[in-house]
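Written out below as structure tokens is the structure these notes cover.
For this depiction, one protein chain was excluded, whereas all remaining protein chains were kept in their positions.
Let's look at chain A:
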């Protein structure tokens, strides 16, 4: 969409006559390719031309639309030619094969583009459209095979860039499609939440500082517990396992903001304002208080030797405020909280406006 991370070329020498002529030739070539594509012939030949043009410039969204119109047209042709052969509601084998080829060739064509331009929205959108639209008329097993390939593609993209926004979004859509396909007809429901949950564990083990993986985890866990029909005990067990996993991670990297955001996320379980959407919505008031107290102690322990780690203070402040709300004890630790905020004001001056606002709120009028 725009220039990112391209170094500024300083003191570029003026272009030679030859370079200018070469550039002019390229421009002519590019423009004549565009003219050739926009010829209104919805044929295989035009499809090939769009491939050439999109390889040159995958951001040219209107050309992806030309491609869509051609695919729709070819699809319609295949259907009508099949119907001419006999009255059948199913595709003949030949028509299925032709359509299958069309789609898998198209998917293959995009692969090098995705590798080269992993952040180009238009390629991902076109790919999804192809899979959700035209491929939807294929037999179920073919569709399933296509989507499974996509799952491994998403995996590959994320192993190259574990924070790729499009990659994670695409992965969620692929999973939803696979679940839709397997839950369409029979009443035996099959979900992929468990394996996706394991996938986030794998990603976190490779690199703790992967906020995308932690985030996905926070979305998957409540679903997972519902699918497992988890009772109170099972939910508490999951919660404790997560707290422990995160605690270990925090000891390894106390300056990693991804981990502290996941910590904040887990603490929502104990906050009446957020608990309803958490993995353990039914904890008793007393249980919440006990968990928060234990968490305060654990985080407090981390402070030793890490007195310059702003995240620890921020967490202590949030936890103590939560504890104060839960216990209804208005003067609980307020002096200590103010001290922590003052420390933050010193070690985190970028955000002093935020700390001053907080101080004003905490100090008795």
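Criterion: a contact is a pair of C-beta atoms (placed from the backbone, for glycine too) under 8 Å apart; a residue touches a chain by one contact, two chains touch by 3 or more; residues count from 1.
Simple rule for what comes next: contacts and distances are computed from a predicted model.
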* To do: Out of "Trm112p-domain-containing protein", "WD40-repeat-containing domain protein", "Geranylgeranyl transferase type-2 subunit beta" or "NEDD8-conjugating enzyme UBC12", flag the one the UniProt entry gives for the chain missing from this complex.
  => "Geranylgeranyl transferase type-2 subunit beta"
* Structure fact -> Sole touch to the unshown chain from A:258, A:320 or A:343: residue A:258
* Asked: Per the definition of touch given earlier, which of A:118, A:155 or A:169 contacts the omitted chain?
  -> A:169
* **Missing-chain contacts mapped onto chain A** => 1-12, 20, 23-24, 26-27, 30-31, 38, 56-57, 59-62, 65, 68, 125, 128-129, 163, 165, 168-169, 172, 209, 211-212, 215-216, 218-219, 256-258, 261, 264-265, 268, 274, 277, 349-354, 357
